[in-house]
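To start, I am sharing the structure in question, which I have written as structure tokens.
What you see is the complex with one protein chain gone and the rest in place.
This part shows subunit A:
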């Protein structure tokens, strides 16, 4: 534990310097004249007896923030049903939703979206585009009640991991397209449990940095899902090759 502690100490003086009022974090240097300040300091020392504790607290805060973002809107779900509840969750996250035979609904640049879709209660959700959203295992629960979901895009989602992929099995009957490109936490271990999704027709597993052997993984996934078109490394590679070859052709 020597290394993290040492680096913590490196951080401490900077932090103390920038916030003068909490200068005497140990409590001994607290000004005696100002009673109110002293109690505040005491409170601080009681709660965070170390800078490490404070930083740990901030770390936990950061983690719980992701949880808070992935809370489900139970009141909306109860009032309008699972489709609207899930759609509201995705739109709130910044993703896009497509109801059956309707246009894509996307939030604008400020994250605002019109609430017109609230009247589509009986219309099932057909496609969800959650690219780049902070969705995690807990948030995925909102999508699992959409039994008619055909296309799900989880491109570049930082919190989607192998646990999430194993969580998708309730959608096995409907899901036809799954896009996982660019998810930093997805590995071949999670891809192995996609064999539950027997109706899958299109799977994008290109650009997964955590997969150790992308080529071999792609072959094994293709073997596992014989009816599915798997976009993998060679797709990305051929794209690069084409780019390289094009100038030659013109020259």
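Operating definition for what follows: contacts are C-beta pairs under 8 Å (C-beta built on N, C-alpha and C of every residue); 3 or more make two chains touch, one makes a residue touch a chain; residues count from 1.
The working rule: contacts and distances are computed from a predicted model.
Protein name for the hidden chain, per its UniProt entry and selected from "Trm112p-domain-containing protein", "FAD-dependent oxidoreductase domain-containing protein 1", "pantothenate kinase" or "Proteasome subunit alpha type": "FAD-dependent oxidoreductase domain-containing protein 1".
Panel shows subunit A; residues 1, 3-4, 7-8, 49, 52-53, 55-56, 59-60, 63, 137, 162-163, 165-167, 169, 188-193, 195-196, 213, 216-217, 220-221, 223-224 of it touch the chain omitted from the view.
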